[in-house]
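Have a look at the structure below before the remarks.
Of the protein chains in this complex, all but one are displayed in their positions.
The chains carry the letters A and B, assigned in the order they are written, with residues numbered from 1 in each.
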Amino acid sequence: MFYREAGDFSTTYPQDSQTFPIRFDRYRYYAVLVIAFAVVPFIINDYWLNAIFLPFLIYSIAAIGLNILVGYCGQVSLGTGGFMAVGAYSCYKFMTGVDIWLMGADGQMIQYALPPINIFFSVILAGLVTAAVGVLFGLPSLRIKGFYLAVATLAAQFFLVWLFNKWEWAYNYSASGQINAPTRGFLGVDVTGPATEAWATYLFCLMFVIGSAVLARNLTRGSVGRKWMAIRDMDIAAEIIGVNPLRAKLSAFAVSSFFVGVSGALFFSVYLGAVEVGEAFGIQKSFLVLFMIIIGGLGSIFGSFAGAAFMVLLPVLLKNTLVGTLGWPTDLAAHIEFIIVGALIVVFLILEPHGLAQLWRVAKEKLRLWPFPY
Amino acid sequence: MMPDQLLFAMEVTLNGLMAGVLYALVALGFVLIFKASGIFNYAQGVMALFAALTLVGIMDGQVPFSHLINAMFGTDIHDFGWHVPAVLAIALTMVLMVGFAWLVNRLVLRHLVNQEPIILFMATIGLAYFLEGFGDIMWGSDIKKLDVGLPQGLNAFIDDTTYGWFGYGFFIDNLDIVATVIAALLVTGLVLFSQYTKQGRALRAVADDHQAALSVGISLNFIWVLVWSVAGFVALVAGIMWGAKSGVQFSLSLIALKALPVLMLGGFTSIPGAIVGGLIIGVGEKLFEFIAGPALGGATENWFAYVLALLFLVFRPQGLFGEKIIERV
Partner (left out) sequence: MKLKLATLALAGAMTAAVPAMADLVFPSLSYRTGPYAANGIPFADGYADYLTLLNERDGGIGGVPIKMLECETGYNTEKGVECYESTKGEGALVYQPLSTGITYQLIPKATADGIPVHSMGYGRTSAKNGKVFPFIFNYPANYWDGASIAVKHLLDLNGGDIAGKKVALVYHNSAYGKEPIRTLEELAKKHGYELSLLPVDHPGQEQKSQWLQIRREKPDYVLMWGWGVMNQVAIQEAANIRFPMENFIGIWWSGSENDVLPVGDGANGYKALTLANPGMDYPIYDALKTYVYDKGMAAGAGDQAGTVLYNRGMYAAMLAAEAARKAQELSGVAQIDAGMMRDGMEALAITEARMTELGLPNFGPEFAVTCENHGGSGLGKVQQWDAATGKWNVITDWIESDKSIIDPLVLEDSAAYAAENGITEGCN
């Protein structure tokens, strides 16, 4: 009926290969952007921000990053938590001013501190640092495949968490090893620290989300993305047709880790404000993000968003229903939440192994034919 | 007289071997299921927790779901007031684990035949979540003391003997010795079972080639239930061993993480691999902590096991005893 492509004619190649070739899709996309930028900031409050929007936006970036690696390049990684930690700690160092210790002439260590960098650039730089670390831990992927690789990436997870727990320089020698985000502003508005406005942090994160999505979308449909997919589908065959597996795999690790690092940086600086590495970036985080992309759909940018929304919303929704509305004791509710989340994951995988993105695709197909299916 | 450091290193090595056996116990469960169905069963750790919780619950005569029942109906019941002997309780727990295996097969795996490995892996994580919540709601989340009569503590005989030899008594935990014996029995039993019984041979046939096995009339359903039951049994044994050390509580499920490097090293498909891998990881991480721990500030074990396995894989990508994968285009 209203969802159709009749009358949509592509007269140029760019038109034909655009992200949203159907006009209705395109308008819907613009409408979402308008709501996200022009409506939500005016109605958002602290609860919605901290319980729903910030985790959703930040996990979306992480999910996009992991999806590039797992969904597009076929390299299963369980090191997401560790890479987020790299992002968080490097962001902390950049925003407080990186200090370098050099041996002076008299044998004394002298501290040189760079000036603190603006939070926006700190986040980007944190992503770049994480990309470098990601490439390093991606090297074994040239030899190891499948589950062996998945378990091998756990080495990154555990090592990085241990490192940031131990390496005093990384947390500026604080007594407890916690890092705290000081107040920092972007364009004159505070986005980190205790006294931030809900709309400011929301818009700051949204900006990164949109940027990441556009970047990821354009990378995955270009030659880089096609190389990744060739490697995913069959690496030997890809090699024969001229894809360099070294470059393809490592570039996937780099790009993926960049996004994951950015999300880790935002997670620490904007969302939580204080972080302890073992607790915030433990192995649970790696599994959580992997869940998001599997529930959402491997190899789909939309799927990353859908999966993040699902995994962030579901527990909050369940908790509010069971405890808030039904008035159950909190512990029973928490146990039942576990049971329901677990069962839903299984049910989902049985009903639609390709995730929410596939459901969405099927729904669109149906809508195109509705009300006259053949 | 030997230098102290060497003696210490020997003691650490021995203890590493023992710890390795405990890791291998957990890894065995993974291998069994992976071999028979190609599923990387992340829920193995939670199965160990669930089995141990059930065992303690039955032994102490706890009423299952008592908290839920009390909350729903305003009653105040906690236990039946009886005490079940350990052997009977273990048997009952096993019945429950078989029932669980059957349910998993019936409700989950059947519907996921022919899916990609990662989807199956994710399904088992879903299963792990489910079982975690279910176990807690069934038996409560307090710490339970597991006492099936296993000896614990310093083995005086080894302490005295080594003291006589070297002037320094080695510490070996009695529980570790028991675990080693039980692990040896378990592996022997598994090998005998898979070599000399009809079901065992069918199991190996399925592991070799699903379709060929189907075509000669082996029931995949039966084999999967069987293998999940055996894995449930292995989980129970591991749960008892670890539960005796630390009490039965939530963190028991995290022992799965200790088994993963063992799997990488030994190969996902090899039972001897799990044992040898466990020993190497156990000795490796303990020795590394002994040698480099003080310089690095300690607590290196968690990551070193993985790094060791990773380094190993770079040279032998299919693990120690894993099957070489031949790829064709």
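Throughout what follows, a contact is a pair of C-beta atoms (placed from the backbone, for glycine too) under 8 Å apart; a residue touches a chain by one contact, two chains touch by 3 or more.
Computed from a prediction, not measured in an experiment: that's the story for all the values here.
Asks: Touching the left-out chain: which of B:255, B:280, B:307 or B:320?
Replies: Checking each option in B:255, B:280, B:307 or B:320, the one touching the absent chain turns out to be B:255.
Asks: For the chain that's not shown, point to the residue among B:140, B:239 or B:273 touching it.
Replies: Spelled out, the listed residue whose C-beta touches the missing chain is B:140.
Asks: Contacts of chain B with the missing chain: which residues?
Replies: 8, 11-12, 15, 19, 66-67, 70-76, 78, 136, 140-147, 152-154, 171, 173, 242, 245-247, 249-252, 254-255, 258, 286, 289-290, 293, 297-299, 301-302
Asks: Could you pull out which residues of chain A are in touch with the chain that's been left out?
Replies: 46-47, 49-51, 55, 96, 162, 165, 175-178, 180, 182-183, 193-195, 271-276, 278-280, 282, 316, 319, 323-331, 333-335, 338
By our rule, only the chains that are shown with their structure count from here on.
Asks: Help me check something: in the complex, which residues belonging to chain A touch chain B?
Replies: Against chain B, chain A makes touches at 70, 76, 140, 143-148, 151-152, 154-155, 157-159, 161-162, 165-166, 234, 236-237, 240, 283, 287, 290-291, 294, 298, 328-329, 331-332, 334-346, 349-350, 353.
Asks: Which residues of chain B touch chain A in their complex?
Replies: 40, 67-68, 71, 108, 111-112, 115-119, 121-123, 125-134, 136-137, 141, 257, 260-261, 263-264, 268, 296-297, 299-300, 302-303, 306-307, 309-310, 313-314, 317-319, 325, 327, 329
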